[in-house]
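Here you go, one structure.
With one protein chain held back, the other chains of the complex are shown just where they sit.
For reference, chains read A, B and C in written order, and residue numbers begin at 1 within each chain.
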Amino acid sequence: MKTAFNKRLLVVWLILAALTLSYSWIDHSLSGSLTASALVTSCVIVIALIKVRIIFREFMEVRQAPVVLCRLADAWVVLIGVALLGSYFIGTAIR
Amino acid sequence: MSAVITPPESAATPPAGPLHQRIVWHLSRSPKRELWLAWATMLVFYNMFFPIFFIVAQVQPPPQPTWDHAMQVHWFNERHLGIPLGLGIIFAIGGMNSINNALIAYSMRRMSITRVFGYSYLIIYALSAIPGLYLLCIALIVGTLRPERNPEAIEWLYDFAFLSFDGTMGVFLIGSLIWMVAILIDKNRVFPKWFGYLNLCNALTELVVAPCWIFRRGVLAWNGQIAWWLDMVVFGVYQVTFIVMLFQMIRREDFGTGPLPDLPRKKKVAA
Amino acid sequence: MRRIDGELILLWTLPATIVIWLAAFVLFPGFMPPMSPTMSANEVAAFYRDNAAAVRSSMIVFNWFGVCLVPILILIVMQIRRMAHRTPIFSYAMLGCVASGPALFLIANVCWLLAAFRPERNPELTQLLNDFAWITFTILVPYLIGQSVILALAIYFDDQPNPIFKRWVALFNLLVAAALVPAAFVGVSLTGPLAWDGVLSFWVKNIAIAVWIVVMGIVLGQAVYRERAERGSRGEELVDA
Partner (left out) sequence: MAVLADKTERARFIPGQADMWAFVLFESLVFTAYFGFYLFYRTQNPEAFLHSQAQLDLRVGVLNTLVLLLSSWSMARCVQSARAGAYQAALRDVYLTAFFGGVFLCVKVFEWARQIQLGNNFDTSDFFTYYFFLTGIHFVHLLIGFVVLGVAVYQLRSPARRSQQLVETCATYWHTVDFLWVLIFALLYVVR
């Protein structure tokens, strides 16, 4: 029983680590060019939010929590995403 | 401690009648009149405190730290009556603050914990009012006293006032943490645990104010969006919450030493 | 049972405190009569230059004995605890008021001493220190008002046949609190009754404080002695074994 649980957590960790390393790849593919990029920013934020959601669901066990908490956690991820992308794009627009 | 008198049961039920009569009864005859009076004082104090700072004295939200001497002198001149009158009211009603702290200290006394928490909170908040409130008010009043004063001296008073207000959050921070620990380890269920965690949120945003000693512009300056506005929002939420929490505590109070009973839901409607 | 040994010693420090304060008050050349807020910077500087010795000696005495009222206030806190209250909330509130008055007074005190420290200083700075000292000294009323009102409420709620303090003490405290309120508005004007040398801000406020100290000293003394007598008649040990 314990090993079964641990395997799932291991897989979760590996996915999170892979997503983290994908940042290295994004950074590398830009090869040090110093330009603002809405595309990169959006990708980076979305990947971070995916990671946050995985942490919520797997590590924080929201997956097994009452539906209210599930919805609330998802709503928060969306809220954070909207706030972050919103401030970035509003800032870009009114610059 | 205080002599405890058990009043006859009939005296403990509020009389029927219009709202203002019942309020008067709660404040003067009810067995919980001391607590209700303290709570009402708290409500009155905070309902006067914020309008005075924002509307009468107009010293909040804070002005720019980057202003030059001419602007600072102008700022003081615009408020030459608002500051001494508004802050004068603050000095006249300031003693109420002590009753607020006493009520909060009492909430800790009602918990299943040592008295040290309540006394520490009481003393820390009595102390914190000096750098966090009175000293800065005095600096502002002295600043408006003589418009012809050397602008450099005015600038000193200006900085003193706003840095003293924003920059001395440590006392409030530790007080908040003391209340948090008290709530979290309490077994008498005086407050819900999430309120304890909200104390931590409040304490953490008060940490964020400290950079105002370093920055004169940007989000961390004494009027910055993070150091001032966000802190105000969190503090506002915290404050409204604790006023409501204390209200609930007094309603549930049974003057015992064990766990606070829950409110009887039906009975309230019937009454 | 609360131990009461030594309460009389603390109580009898009050006359000594009053004498010392009165002496220092009279010794300070700026109090009799109070310095005018309309003095120019040069006049203020000249005042501290000419009266440096008197300013220093009186303010050093105040610095030493400024906190002497605290034990008396704590004695009042102890009497509030004896009252027929359901909660200790008034004694807590009173305790919260105790230290702030002396703390604000000491700030004023330090500013006066600083003003006299360097006579050759730019007069504008000396005037700034003088303003700060006077405003702080006059406006230190919030907790004095607070403790009077709290005491009045505590007495009013003390429902017992033989209350600790009589009802008139509550009324007296409210009166004193009302007399202290105008001093909070000292910053409004440099002249007139509200200015720091005015009738309301200086004379009424300071006389009210003095009368409060004397009257409360007497009624507190009565209460303390009565408590001892009651304990004695109940045959309790006055001396802590």
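Here is the rule we use: a contact is a pair of C-beta atoms (placed from the backbone, for glycine too) under 8 Å apart; a residue touches a chain by one contact, two chains touch by 3 or more.
Every value quoted in this text rests on a predicted model; they were computed, and no experiment measured them.
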Next item on the list: Please work out which displayed chains the absent chain touches and list them by label.
Entry: A, B
Margin query: Using the document's contact rule, name the residues of chain B that touch the chain not shown here.
Written below: 192-194, 196-198, 200-201, 204-205, 207-208, 211, 214-215, 218-220, 225-226, 230, 234
Margin query: Touching the absent chain: which residues on chain A qualify?
Written below: 1-2, 4-6, 9-10, 12-13, 16-17, 20-21, 23-24, 26-27, 30, 32, 34-37, 40-41, 44-45, 47-48, 51-52, 55-56, 58-62, 64-67, 69, 72, 76, 79-80, 83-84, 86-88, 90-92, 95
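We take it that only the chains that are shown with their structure count from here on.
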Note to self: Graph shape for the chains shown, where an edge means the two chains touch. Line, ring, star, complete, or other?
What the structure shows: other
Check: Any idea which two chains share the most contacting C-beta pairs?
Finding: B-C
Notebook entry, point to check: Farthest from chain B in C-alpha centre terms, which chain would that be?
Noted result: A
Next item on the list: Averaging only over C-alpha atoms, locate the centres of chain B and chain C and give their separation in whole Å.
Entry: 25
Next item on the list: Mind checking the centre-to-centre distance between chain A and chain B? Centres are C-alpha means, answer in whole Å.
Entry: 39
Notebook entry, point to check: How big is the gap, in whole Å, between where the Cα atoms of chain A centre and where those of chain C centre?
Noted result: 61
Next item on the list: Sort out for me which residues of chain C touch chain B in the complex.
Entry: 37, 81-100, 103-104, 107, 124-125, 127-128, 131-132, 135-136, 139, 141-147, 149-150, 153, 157, 159-160, 181, 184-188, 190
Checklist line | Touch list for chain B against partner chain C, complex | finding: 1-5, 31-35, 37-38, 81, 83-85, 87-99, 101-103, 105-106, 109, 118-119, 122-123, 125-127, 129-130, 134-135, 137-139, 141-142, 144-146, 149-150, 153, 156-157, 255
